[in-house]
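Below you'll find the structure, written out as structure tokens, and then a few comments.
The full complex has more chains than appear here; those shown keep their coordinates.
Chain naming follows the written order as A and B, and within any one chain the residues start at number 1.
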Amino acid sequence: MNVSIDLTLIPLGKGTSLSRYIAACKKEIEKRGLDYELGPNGTAIEGEWNKVFECVKACHEVVHGLGVLRIYSSVKINSRVDSNKSFRDKVQSVNSYLSEQTS
Amino acid sequence: MNVSIDLTLIPLGKGTSLSRYIAACKKEIEKRGLDYELGPNGTAIEGEWNKVFECVKACHEVVHGLGVLRIYSSVKINSRVDSNKSFRDKVQSVNSYLSEQTS
């Protein structure tokens, strides 16, 4: 089963600049060859279910390894059996809908 | 590594009553002997990381098995290495703080 998630990882108690930790997660995602896209409020990650969630676990482990005692993550999980649209198609679907309406 | 999550699973395209699907997830959680608590807006689940996320996957699988073509889940993940407080302690921590203040 494939899955498309959006991961927002928040290290607690470590100041208000989080780039260092997001960068560490980015490396974990790339290491696994998962399709992903960094966004302003979360990272879209897509792939085989187990591989994607091993990556989420690895992100928590690597950020704890940087000295973060507590982590809060918010994960949106999309799974569907009626199509295999990628997260890359979603914004385009909305824009296509809008341009059909106005044409 | 232990983890404490909050799972909200939303079946798409299947009417507005979701109890049937939440009930199916509840069985998956109980089958695995994980500590949990059903809440109005999500289910708190706690245990060993891999076991908890196998359960999340099983919930998606069982709900797809009931004919749901698309699922959206929202998962909050709490991991910490500074204490092993259970989700059961959290509400009490807030109430203790409040009663200390007023005494």
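As a convention for this text, contacts are C-beta pairs under 8 Å (C-beta built on N, C-alpha and C of every residue); 3 or more make two chains touch, one makes a residue touch a chain.
All values reported here derive from a predicted model rather than from experimental measurement.
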Since all chains share one sequence and 2 are shown, how many copies form the whole assembly?
4
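In the analysis below, only the chains that are shown with their structure count from here on.
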Note: chain B sits from chain A at a C-alpha centroid distance in Å of 20
If you look only at chain B, which of its residues touch chain A in the complex?
1, 3, 49-50, 53, 56-57, 60-61, 64, 69-82
